[in-house]
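Every protein chain but one is kept in place in this view of the complex.
For chain A:
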Amino acid sequence: MGILEVKDVNKRFGGLQALGNVNLSVEENSCHAIIGPNGAGKSTLLNCLVGKLIPDTGSVMFDGQSVLGRKPYEINQMGISRVFQTPEIFGDLSVLENMMIPIFARRDGAFRMHAVESTSTEKAILEQAEHMLDSLNMADKRHMHSASMSRGDKRRLEIGMCLAQNPRLLLLDEPTAGMARADTNNTIDLLKQIKDERDITIAIIEHDMHVVFSLAERITVLAQGTPLVEDTPEKIKGHPKVREAYLGESA
């Protein structure tokens, strides 16, 4: 039984069957990639996991509990953190403040009225945030306005913000989309390091095969809203069905 169990999930948008009978099981402490051509339903599936969309039928269980009908912030509090396709950070805030917010969220829950305490006296939170920035090699940027950083740094910060919450499941939605090669490689290295150092389950949606094959232990191929095949990277590479549906006949 995996930490994330998706059973018979269907999702329809008008006449379009975005997801049809999707079954997926993600093992704890593994890295599971979901690949597929454009329009295969990858992002729809991810949105069903984090509470942005509710499937028409089926169930999504995280660690034995259903996530369906819960708000995104509740699902996050269960231990699922999400990285977006375009880095979503608090652009108006400093890098350090960006890092403090998820730590506050983990300590104080979804809401706490700490209106007259001073942020600068929250030593434990500051320390944790500084430590996290250190491990991302971003300590020198801590007072920077986060919107003015490069895309690669924004991505690094966003992943760090998710990790600062010690999530049990980290969901990544095309984390290297639109990135320069160097930034892509940095991100891969960062994710590898995370995988090695932490007890964390990673589910990744990705277009870039280089990223997928460097990280994933298992791969699910999605085509037209249905899982085509699920296997190890080596087997997926040679799988005729996958070549046909995804990599193209000539690949």
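The definition used in the following text is that a contact is a pair of C-beta atoms (placed from the backbone, for glycine too) under 8 Å apart; a residue touches a chain by one contact, two chains touch by 3 or more; residues count from 1.
Please note the rule applied: contacts and distances are computed from a predicted model.
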{"item": "Chain not displayed: protein name in its UniProt record (\"Acyl-CoA dehydrogenase\", \"Heme exporter protein C\", \"Branched-chain amino acid ABC transporter permease\" or \"YdbS-like PH domain-containing protein\")", "value": "\"Branched-chain amino acid ABC transporter permease\""}
{"item": "Which of A:Q17, A:Q77, A:N185 or A:Q224 contacts the chain that the document leaves out", "value": "A:Q77"}
{"item": "Among A:G36, A:P102 or A:P175, residue touching the chain not depicted", "value": "A:P102"}
{"item": "Which residue of A:E88, A:D140 or A:E244 touches the chain not shown here", "value": "A:E88"}
{"item": "Listed residues A:M161, A:M179 or A:L228, member touching the removed chain", "value": "A:M161"}
{"item": "Option touching the unshown chain, where A:E117, A:D134, A:D189 or A:E244 are the choices", "value": "A:E117"}
{"item": "Interface with the unshown chain - residue positions in chain A", "value": "50, 71-73, 76-77, 81-82, 84, 88-93, 97, 100-102, 104-106, 108-120, 122, 161, 165"}
